[in-house]
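One protein chain is absent from this view; the other protein chains keep their places.
Up next is chain A:
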Amino acid sequence: MPGGQGLRARTRHMFARGFRQKGFIPLTTYLRTYKLGDFVDIKVNGAIHKGMPHKWYQGKTGVVWNVTKRAIGVEVNKRVGHRIMKKRIHVRVEHVMPSRCREEFLQRRSANDAAKHEAKAKGEPIPKTKRIPQGPRAGFELIPEKVETIAAIPYDIIKEGLV
């Protein structure tokens, strides 16, 4: 008999609460606001049984497309066979966290914009802001401190102490 493919099959550990993190959820989860177009991570909170996404969505990141009274609508890319579908699901706020995937980009963008603005104000040439991938290492000269010359010694069984 198969193990069963119920909605929450095989989620014993995935949906479990962390060590010493059982019980009441901190109120920050409820106080956060989400706007359309925000990126959110889906992380199921096993203590809240309502508005849980399917286990496949655990750990996925999507975009907010709808905001209702207690839940957020998230659009996630799901690979189904040969294509990637945009799946729209509704998830309660307890199972959602603001994603930091955009953070680095937004910081870099604002820093670049500020640099460009500054350069323009001063009349300097605009700095190059494209990120360059790490290239091959430059050549270098290896200068050893001590040079020890060794010559091969023929193997002598008596000298080695085995006889």
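Everything that follows uses one rule, which is that contacts are C-beta pairs under 8 Å (C-beta built on N, C-alpha and C of every residue); 3 or more make two chains touch, one makes a residue touch a chain; residues count from 1.
The rule is simple: contacts and distances are computed from a predicted model.
For the chain that does not appear here, its UniProt entry gives the protein name "60S ribosomal protein L5", which is one of "Dynactin subunit 6", "Integrator complex subunit 11", "60S ribosomal protein L5" or "AP complex subunit sigma". Only one residue in the set A:Arg10, A:His54 or A:Arg70 touches the chain that does not appear here, and it is A:Arg70. The residue from A:Gln5, A:Thr28, A:Gln134 or A:Thr149 that touches the chain not shown here is A:Thr28. Residues touching the missing chain, restricted to chain A, are 20-24, 27-28, 30-35, 67-72, 93 (touch as defined at the top).
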